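Not every chain is included here, but those present sit where they belong.
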Amino acid sequence: MAGGEVVVETLDSRVLRGNPLRDPARRDIAIYLPPKYDPTKRYPAAYAIVGYTGTGKSLLNIDPLGEDLKSKLDRLIRTGKMGPMIVPMVDCFTRVGGSQYINSSAIGRYEDYLLKEIIPFIERRYRISRRGVWGKSSGGYGAIVQAMLHPDTWQALADHSGDSCFEFCYIIDFPAALEAFRDHGGPAGWLRWYWRQPNRRKEGFFHPLNALGMAAHYSPNPRSPHLGIDFPFDLETGEWRPEVWARWRAWDPVNMVERYARVLRRMRLVYIDCGTKDQYNLIWGARTLHAKLTKLRVRHVYEEFDDTHSNIQYRYDTSLPLMWKALSR
Amino acid sequence: MAGGEVVVETLDSRVLRGNPLRDPARRDIAIYLPPKYDPTKRYPAAYAIVGYTGTGKSLLNIDPLGEDLKSKLDRLIRTGKMGPMIVPMVDCFTRVGGSQYINSSAIGRYEDYLLKEIIPFIERRYRISRRGVWGKSSGGYGAIVQAMLHPDTWQALADHSGDSCFEFCYIIDFPAALEAFRDHGGPAGWLRWYWRQPNRRKEGFFHPLNALGMAAHYSPNPRSPHLGIDFPFDLETGEWRPEVWARWRAWDPVNMVERYARVLRRMRLVYIDCGTKDQYNLIWGARTLHAKLTKLRVRHVYEEFDDTHSNIQYRYDTSLPLMWKALSR
């Protein structure tokens, strides 16, 4: 069963050079090329951006109970569910655990990195017809937000279980984050301590990591002594800071879609799905998005499924063929 | 070991008559009278208001691994930890699961009931020197809020693990509440269904009950078709409704103390404690209150203890003697 091929290329970023978290500027990009890839032809490209605590290459991780992305793409193409497509897998991992794929003075310019460096880099090497962006969780968030912000770049998006309705998905992490920060002399102290731990996936670590990471994206503040980040709560007492929270809310897709309705209507595919048992409560963001897009007359595909946020790569069986179709029409 | 006595009196309320939830207007009040109670003498009274899903008499429930309130009061007095005190145990239970001890068009006027009916009723029968109010959870909330609102009535308060910092203690219930309401045709349908269940303490039921109950207290709206209640989220999609949430925030003790600093300074006792592992995250509300009261120069007792929100009646061993002392000075 001859399948496609995964090529790994290395890119030295200018944009990431000197980033505040000292994350590497030199990074790999894994690129799936379909079977019988012909360098003289144009292919649609579905850029994969991953969720928090992952990186592009983790999509290729082997699971004997499941299916890695390469096997999935090979199978979807082999069985005629979709045609040949190029799938670049992007590495935007950072010291705060991942990326929301937006620029932030506290982290670096990952939005620019994706747009101004990765896309040109890929497309100098591979001939692309049209471009889609897709991902799960933070990757789903990135997909819908980047498509809204850069409709000239992206012609399709798939947002799987993406961050939204921030009141329900993020606040649940804050109490444990507050405790962790207090225990380690603040967010900076916690982050240093965290990276010294041999097991960084211990239960409970995700809360402070996620709270810190999201604050770094949504409320950076170069004048803050806490890693250049404002927090929506007082770091000592937990007192709510509505003015910081308002900055987060401005980045919530459910609060952005009205403004970007026009550009979303131009997309060839707006795909949104979410599990009804999503443990980060993302189903409510998805439902809100669906209701708003419907009201705004943005054509979109919306699906709910009976599952949680975890191990739901099988959902790509639905979105990727739709994306291929949308980009190939 | 001769102890005190618990007398149960029955009060027919005018205030509660015709309340919107059809809760009974005729209710018992259990009153602890200390050993050697002498009806010709005056005693301090520590009014007990209980937490959500409880009622006054539940304080007397037997636990062979713990200590019921009567045994505790007997012991504290017998061992000289405090002097004789009268402890009325109030019943403000409602169909939405309890009370926050404030008036609400959606529930009834339980604040008035407490102030205008229970206190006079008790004090016609028993001679009271001074009055304190105390409770845990919603009872702790009621204690601090009622003391702020009615400083001429109350001279002391003890707030054990009381509701506060609403962002952290209430929003966690909303996703499950949304789901439950959807499954049963809205909050009214859910509530009817709920009361038909033989086991109303099933895991998971607390979320919709608490969300509904709090909304009924903090954002009643006689014109709402949903039991006369506004919700801080869209009942179909979960979309956040900041304007309703703002009404809740106005009732958050952490947002009230500045306004009531002057009356709090007049209290003979302001007692606040909370467990550092409180599963409703109330420690952050407690810490915020403590920080604000300190800044506002309100003298108060503040304690943190290494426990959760559950089975912490042993904390009354600390607060009740302080209250007796404060009311007896």
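Labels A and B are assigned to the chains in the order they are written; within every chain, residues are numbered from 1.
Heads up, the rule we're going with is that a contact is a pair of C-beta atoms (placed from the backbone, for glycine too) under 8 Å apart; a residue touches a chain by one contact, two chains touch by 3 or more.
Please read all numbers here as calculations on a predicted model, not as lab measurements.
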- Query: Which copy number describes the whole complex, given 2 displayed chains of the same sequence?
  - Reply: 4
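Definition applied: only the chains that are shown with their structure count from here on.
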- Item | Size of the rotation, in steps of 5 degrees, that lays the CA trace of subunit A over subunit B | 180
- Note on the structure: Whole-angstrom distance, CA centroid of subunit A to CA centroid of subunit B, is 44
- Item | In the complex, subunit A residues that touch subunit B | 165, 167-168, 171-172, 174-175, 178, 233-234, 236-240, 254, 281, 283-285, 287-288, 290-291
